[in-house]
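Structure in structure tokens, see below.
Every protein chain but one is kept in place in this view of the complex.
Going in written order, the chains are labelled A, B and C, and every chain counts its residues from 1.
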Amino acid sequence: MVTATAQAASDQTQVELQRRMLRQMLLIRRFEEKAAEAYALGKIGGFCHLYIGQEAVAVGSLAALRVDDYVIGSYREHGQALARGVSANAVMAELFGKATGCSKGKGGSMHLFDVERRFMGGHGIVGGHVPLAAGIGFAIKYRAGDQVCLCYFGEAAVNIGVFHETLNMASVYKLPVVFCCENNRYGMGTAFERVAAVTDVVEHACSYDMAAELVNGMDVLAVHAATERAVARARHGRHPTLLEVRTYRYMGHSMSDPLHGVYRTKDEVEEQKQRDPISHLALKLKEDGVLDDAGLDAVDAEVRAAVEAAVKFAEASPDPDPSELATHVLAD
Amino acid sequence: MVTATAQAASDQTQVELQRRMLRQMLLIRRFEEKAAEAYALGKIGGFCHLYIGQEAVAVGSLAALRVDDYVIGSYREHGQALARGVSANAVMAELFGKATGCSKGKGGSMHLFDVERRFMGGHGIVGGHVPLAAGIGFAIKYRAGDQVCLCYFGEAAVNIGVFHETLNMASVYKLPVVFCCENNRYGMGTAFERVAAVTDVVEHACSYDMAAELVNGMDVLAVHAATERAVARARHGRHPTLLEVRTYRYMGHSMSDPLHGVYRTKDEVEEQKQRDPISHLALKLKEDGVLDDAGLDAVDAEVRAAVEAAVKFAEASPDPDPSELATHVLAD
Amino acid sequence: MPTLTYRDALNQALREEMQRDAGVFLMGEEVGVYQGAYKVSRGLLEEFGPMRVVDTPIAELGFAGIGVGAAMAGLRPVIEFMTWNFAVLALDQIVNSAAKVLYESGGQIPVPIVFRGPNGAALQLAAQHSQSWEAWLSHIPGLKVVAPATPADAKGLLKSAIRDNNPVIVLEGEMLYNTKGDVPEGEHLVPIGKADTKRAGRDVTLICHSKTVAVALKAAEQLAEQEGVSADVLDLRSLRPLDEAAILASVATTNRAVVVEEGWPHCGIGAQVVDVIQREAFDQLDAPVLRVTQADVPMPYNKQLERLAKPSPEKVVAAARRVLYLD
Partner (left out) sequence: MPTLTYRDALNQALREEMQRDAGVFLMGEEVGVYQGAYKVSRGLLEEFGPMRVVDTPIAELGFAGIGVGAAMAGLRPVIEFMTWNFAVLALDQIVNSAAKVLYESGGQIPVPIVFRGPNGAALQLAAQHSQSWEAWLSHIPGLKVVAPATPADAKGLLKSAIRDNNPVIVLEGEMLYNTKGDVPEGEHLVPIGKADTKRAGRDVTLICHSKTVAVALKAAEQLAEQEGVSADVLDLRSLRPLDEAAILASVATTNRAVVVEEGWPHCGIGAQVVDVIQREAFDQLDAPVLRVTQADVPMPYNKQLERLAKPSPEKVVAAARRVLYLD
């Protein structure tokens, strides 16, 4: 039987966690808004895929990880890097292509890396990083470690062969991997139901004898709880899990793509925004009497300042030295 | 209500069909035995994958097709070509690499083609021909035809990505294709259960909202009946089907691989031979009083003679002219 | 003659060939509802319907194979890859099915198919999205490979590719789609296997294709202005087959050559061109043939580093000065 004090303590940590998650989601939201501005000003180039709308997925799931666990994602990974603790300065500087970026300005938006935080990238070929995650899980098991590897990918990646090759092997080899499918309904301009015979991604787990869970990706607490279950399965039983997290992308596929148009209506986007994961958690914290408007504004002001600072840092940072063109092609 | 005469007539055609199927299975068996001899004598080179033990699959399924339907298979396709009506002479000559071969001696054992019989090859990359079958099905639907495409592949091909990409698209586009998985339990020296998380291939159909059926591949009548159902689905409803036909390979993976050893026991092979599809049908025909030993011997003698003649034909045939090296690289 | 963008010239070629032959269809990611990732297929879904303008899942290997199968059954598929970087996943079907079925079948089954899409670097797309695949694709017997540099060649070569009875690779360029040029209306066919002199000259041959044609032309201008050097700019247009006769004819007059390409140096297109020239024109060469290529590194994201990595008019001028012994 839990004592009153113990109960209070655990409530307190829960509250702290929720405050942290709120801050992280807000940080990502403000960061991406600034990135959009900088892109419009030509300070960021190439492809830039924003995470706005999906914040609860990275924040909720990464809150379930240990510092020695591994994380890997696709090209839509700004939010995952930030939630993993990569500094806003280093991420923004990378988007600006600067030497102080987390990939020294050589990777850019699609290739964020931070080996210290075991953030293993940032990969641009749809599905291409899914077997990398299994390989990292293989290395963990090989060394008899108890870490896990968390892998993010979009629902459209489920249609590509290597996803299936990997899920089969992850199950056969019993690898400690959490496959987190961020189902935001669209692959670029294509609605999933137009190109997938079965639209419940979790269904695929049956073919690979794998545990699976369907999660509301607009509820950061639900994402956190489901990921904790999956992580426990991986850490203690070395069983992989397929999580399908239903979320939504507010912006266009990339900064060069339209927000809506032939493939989805403005109304749909507006309607989805009513499920906003940040407002959702903010409301709960208010209802729980943990946070008031002033408190919320304070958090917002703090993260806005952090993002402003990141932009200043990125702008003030130098480009890589020309000699960097030829470095890191091969390791010594 | 069926009249007695109509009943008798249909019984008669059934019997004729069963006789034909018995002869075809025997022809394949004797053909492959001769091919093994010729290979040992160095008259056939390269890889040579025999069909002995699996005769009921090709014979039963191809009996459900029309002459204008399409057929495509892997490198283990001798039996399928023969059952489709490609002459034993042309197939044997191809194995011998002669100009009179069904691929003019340029394809060999793994690349048998006969466009007149719509036998679209003989392909050597595991899984590589599965999307080709879907493409043929796409062309049929594109032209609003009512043909179907029957595609053979082994169970190990289920582990490769393109199988999944193709099944999804075949289902999304509703293509008239019958995917016939010949599950002979082994991919080369690897038992399926060692490399597949789920060993019932039919399970994968669920992920693609596709009809599926598990069939006893040692019973030619069962294979025929199941394929007729799948073909009807494809021809009239343009719905693809995944058939899993459980069969067994008596010989080594190819002529250069051991019959048994580390990956399967001699006992297992001997035990499986008790389910022999040819003896099984022969016994039934005897029980039905359709065929006696003399009759069976007559069929066997006839096909042995046909195979002998094929070997003579192949030996007597010329090699391709040296100029053939550079022809058919490009079409005019 | 109407002026069109490279994009619209490709769109016109597709529309005309789809109108001309009911067996021609377009398949790929985002080609239909989304009107094409780079809008090359704009309006085609509306004109030809979903059976002939087919959106696919992200499954490059699978839909490339479906295209090959459809071609084996007599259709004329045009398979669009969103970019050739992703087509690396489909190479097995291009190389082991499309390029081999005719030969393996002893000539029974031709594979009339086009694989097309943007190739090479755009701007700051980084290592995985900035690769040039012409050297790989041209290595394979059974394929034809073209890389148009102008809107007129884009239309004429795509139309020829669609009518060809073989697998033809059409390499386009994201940076070319918005470029403008005069494009003949209607039946404009550019033969596969013929190079084109984009600027005539006497002193040095600049051999190029696709995006490097503009680079070579700029270099030619600078050479004329700064050095009084007259450069012959030869656009290969087709990389397989290679127009060896045109290459040798130009070198016979200039006795000097520089080969420019967007791809990496090792076993690149330029290496093959050099092989042809030194073998067939050994005694005519007054200097070694030099090459300008992408730096032998994965493409960096940073803008300045990317610029350093790419071929430039300056690099071509420098190479030309060396083969002219002007340094």
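As a working rule, a residue touches a chain if its C-beta (ideal position, glycine included) is under 8 Å from a C-beta of that chain, and two chains touch if they have at least 3 such contacts.
Being a predicted model, the structure only gives us computed values, none of them experimental.
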item	value
Which displayed chains the unshown chain touches	A, B, C
From C:Tyr6, C:Phe48, C:Phe81 or C:Tyr103, residue that would touch the chain that is not displayed	C:Tyr103
Contact with the hidden chain (one of B:Ala157, B:Val177, B:Ala226 or B:Val307)	B:Ala157
Options B:Ala36, B:Val115 or B:Val195, residue touching the unrepresented chain	B:Val195
Among A:Gly46, A:Gly105, A:Gly187 or A:Pro277, the residue in touch with the chain that has been omitted	A:Gly105
Selected residue (touches chain absent from view) among A:Phe31, A:Phe138, A:Tyr152 or A:Tyr248	A:Phe138
Sites on chain C contacted by the missing partner chain, in the whole complex	61, 85, 88-89, 91-92, 95-96, 99-100, 103-104, 126-128, 131, 135-136, 138-142, 240, 242, 263-272, 274-275, 278-280, 282, 285, 287-291, 296-298, 300
Chain A, residues in touch with the chain not shown (by the definition above)	70, 101-107, 111, 113-115, 120-125, 128-142, 161-162, 165-166, 168-169, 172-173, 327-332
Contact set of chain B toward the excluded chain (per top definition)	45-47, 97-98, 103, 105-111, 123-128, 156-157, 159-161, 187-190, 194-196, 262-263, 319-320, 322, 324-326, 329
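Here is the rule we use: only the chains that are shown with their structure count from here on.
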item	value
Chain centroid nearest the full-protein CA centroid	C
Cα-centroid distance, chain A relative to chain B, in whole angstrom	48
For chain B paired with chain C, centre-to-centre distance based on mean C-alpha positions, whole Å	41
Shared-contact residues (touching 2 or more other chains) in chain A	159-161, 194-196
Sites on chain C at which at least two other chains make contact	56-57, 59, 61-62
